[in-house]
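Only a single protein chain was left out; the remaining protein chains are all shown in position.
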Amino acid sequence: MAKLCDEPVTQIHIRPGMTVNELVSAMGRAGAYNGGSLHRAVEIYEQMLRNTETTKFFGLAGAMVPAGMGGIVSDLIRDRHIDILVSTGANLTHDIIEAIGCRHFHGTAFCNDVELRHDEINRIYDVYLPNEAFVHFEEFMQDVYGKLEPKSTISISGLLRHIGSNLKSGILHTAAKNGIPVYCPAVQDSMVGLQYWLFSQTNAVTVSAFADMPALMDCCFTAKKAGAMLVGGGVPKNFILQSMLMTPNGFNYAVQLTGDRPDLGGLSGATLDEARSWGKITEEAQAVTVYGDATITLPVLVAAVMERMHHD
Amino acid sequence: MAKLCDEPVTQIHIRPGMTVNELVSAMGRAGAYNGGSLHRAVEIYEQMLRNTETTKFFGLAGAMVPAGMGGIVSDLIRDRHIDILVSTGANLTHDIIEAIGCRHFHGTAFCNDVELRHDEINRIYDVYLPNEAFVHFEEFMQDVYGKLEPKSTISISGLLRHIGSNLKSGILHTAAKNGIPVYCPAVQDSMVGLQYWLFSQTNAVTVSAFADMPALMDCCFTAKKAGAMLVGGGVPKNFILQSMLMTPNGFNYAVQLTGDRPDLGGLSGATLDEARSWGKITEEAQAVTVYGDATITLPVLVAAVMERMHHD
Amino acid sequence: MAKLCDEPVTQIHIRPGMTVNELVSAMGRAGAYNGGSLHRAVEIYEQMLRNTETTKFFGLAGAMVPAGMGGIVSDLIRDRHIDILVSTGANLTHDIIEAIGCRHFHGTAFCNDVELRHDEINRIYDVYLPNEAFVHFEEFMQDVYGKLEPKSTISISGLLRHIGSNLKSGILHTAAKNGIPVYCPAVQDSMVGLQYWLFSQTNAVTVSAFADMPALMDCCFTAKKAGAMLVGGGVPKNFILQSMLMTPNGFNYAVQLTGDRPDLGGLSGATLDEARSWGKITEEAQAVTVYGDATITLPVLVAAVMERMHHD
Partner (left out) sequence: MAKLCDEPVTQIHIRPGMTVNELVSAMGRAGAYNGGSLHRAVEIYEQMLRNTETTKFFGLAGAMVPAGMGGIVSDLIRDRHIDILVSTGANLTHDIIEAIGCRHFHGTAFCNDVELRHDEINRIYDVYLPNEAFVHFEEFMQDVYGKLEPKSTISISGLLRHIGSNLKSGILHTAAKNGIPVYCPAVQDSMVGLQYWLFSQTNAVTVSAFADMPALMDCCFTAKKAGAMLVGGGVPKNFILQSMLMTPNGFNYAVQLTGDRPDLGGLSGATLDEARSWGKITEEAQAVTVYGDATITLPVLVAAVMERMHHD
């Protein structure tokens, strides 16, 4: 018992003007439930970023860009804290929309959606996006797709790099500029994909579904250490974790921010311990799941880690 | 007020030996929370299946096949209740595993995953899958992929039909036999995809990411009515709903079974009302979301609807 | 591994006209996630009800009576399947409202609550209750409280039995008629309590907060076996489980239907395994938690168990 009970819970006392890392450290001394897990996530993510041998994967699922989380991701790319980004197509669509100068707006989830339809506003929970943005988006996308070499075969990450190199801000731009690959296995499942379908009606470029696999797998085979920062579940989480399955390696660090729950059996809510049984993460991997909305946990996590890294 | 309060809640009284539809009808007379929504889902799904003008989409996300829900899906295909299936790659992987004679097993979520790893067992919440199954799976997949025409370009649904035509049971088999297309936009994100990567190391077949889009879009443009039965969210839900975005049409019926929650902003937990603002479902569409574990809600829903359809 | 993997998942095949227990048995052969847990709950609850040595506790939290679940509870009392009922005050308030002839109504959660306020309708998610019901409720309660013996001291269960003996249907009526105690530790926290406060403005009856404890504790000390059926968490769950803490006994059977989640640390979502560490349930207790909405899981569970019991 002595061994099991050696680190006491310390009650939190707030001081006006605390920095984010000071507060997270207090949450770590309290140490319980998801507050404790968030502190542990800060510890692991800090180690993962500091370990220069680590290949750093970042999974981005959920409608994070419409919620203003895209700025955090593009800054992490700029600062070389992401080596490989795996995203849903939706986040990239909204990233492009912001990069071409359109905006998302503060709205409300308690509204009449038929009226919104009449007002030509698309809703993402409490975020509003005017239809007009998709007019500009279509114009931009068709223009960019039109610059693709006719009759060529291209990978999905190649397509996204092409798009990013035609933008001046945002995730795709920063990734293209810094040579960071962006994988998006289900690119068809997004407006980026629908625009490509439109383009392909009259143009012959082949996007190869598997062309990205060799480079990714090489990266997994050669990684000395690997770390995964997972925002949400979905394809990005699964694609990142499964990438180690064919190799003798596994992830050494893993942090998951999710609002899902494990008991439904889906991978999005699955614990990272479950991933140990598959060998996706190593037996000794440092891993933690923080349950909650990533619009809260991601900014707090990154702010605390950046504060710690800055003190060197 | 009279108008708002005209249908009273009827307390449920259980009778031994009730059929599933009898119980669901009692839940409908009670009419509250997700029990009431489940009854409404039965009403809508029955109408959707009875309306012969409806093109019936089915979205399959979450680890449903390892949980024994695959039998329900293949029976629905056999009975022509599904015209277009959109699935995650994981469900198809586990469908193939069962179809080649391997099994999933009852396990527990409260276990030591490192010990499971040593025992060569992969865990999906409380389902166990021995590694051995993946040995047989690899053998089968490499053999089947080896029969693909060299240097050809193939669509994802074509690849899946090819696999299904080499099986004797399960979802892919039944779909192939009945000519039902199976779409899987993120096929790379699964063991089906990893095996393809392995195959592609020494073989040159191109899987075109977008080759399935024209047929799907044609189908959406020409559908008189459209209905969507969505198990889980993820890529299948989004891919089905977005398919109407480029057309003047929208879904007329929609039923969603999900364990996610709307306030996190992700599409998986989004209400179907939100889809009205986008025009993915029509303004007048009959639509309902049942929150809960689909291993409960799907069998109850399908059993009640099949009982109703059988009475004709 | 052989030992860990001996019971295979059986895919579910629906047959039109299946009884509820037939479907639940198929869900048991599938055996995964909450569908598997629901089958296990049926097995445990059947054993608990069949074991004649068992003292059967029932915890009722969440707004279950407005959702039509009260009929199930009063039938279980009538059939002697409940020995001790612990309820929130809200469920008893709504039970009284129905018993005096007022009704709850089917409504919608997507509405304007300020307009409802103007229409004198109170909302419980998608259930509507006209203010008028509370007028009749007040009349009834003041009348019934007026029959209490002046200057007496009464227990909470005594107060509730007094109310129940003045009703002709519902939970409190059936409990009073059958001599089943109803405990409601937080009775003040309900309209039953607010009406009592009103009554106490001009009358002197003392309701002793602790007067119910001796009888309950005696019951816990003398129980040969104990079983707990817990709908929701809250005070009823905690009060039932803690009742064993002062005795050398613990619950031998426990079934919990809850929509909460364990990682938030609250007792409502806590696993029943956690209760083993406290000794609230025995080390060998058969126990299962089914996560989901009790407006689905409770009717299915009780229908399946009643069907099984009826076959004898």
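Each chain carries a letter (A, B and C) given by its place in the written order, and its residues are counted from 1.
One rule holds in what follows: a contact is a pair of C-beta atoms (placed from the backbone, for glycine too) under 8 Å apart; a residue touches a chain by one contact, two chains touch by 3 or more.
Everything numeric here is computed off the predicted structure, so don't read it as measured data.
The chain we do not see here touches A, B, C in the full complex. For the chain left out of this panel, the touching residue among A:Gly17, A:Pro150, A:Gly179 or A:Pro248 is A:Gly17. The chain not shown here touches chain C at positions 61-63, 66-67, 90, 109, 113-114, 116-117, 121-127, 153, 156, 185-191, 193-194, 196-198, 200-201, 206-210, 212-214, 217, 232, 234-235, 238-239, 242, 245-246, 259-270, 273-279, 283, 293-295. Taking the complete complex into account, residues 32-34, 261, 263-265, 291 of chain B touch the chain not shown. Taking the complete complex into account, residues 1, 4-20, 23, 26-27, 29-36, 38, 65-72, 74-75, 98, 103-107, 110, 116, 119-121, 124-128, 130, 273, 291-293, 295-297, 299-300, 302-303, 306-307, 309-310 of chain A touch the chain not shown.
The definition used in the following text is that only the chains that are shown with their structure count from here on.
Once the centre of each chain is set as its mean CA position, chain A and chain C turn out to be 42 Å apart. Chain A and chain B, compared by their mean Cα positions, are separated by 25 Å. If each chain is reduced to the centroid of its CA atoms, chain B and chain C end up 34 Å from each other.
In chain B, the positions touching at least two other chains are 66-67, 116, 121, 124-127, 273, 293, 295.
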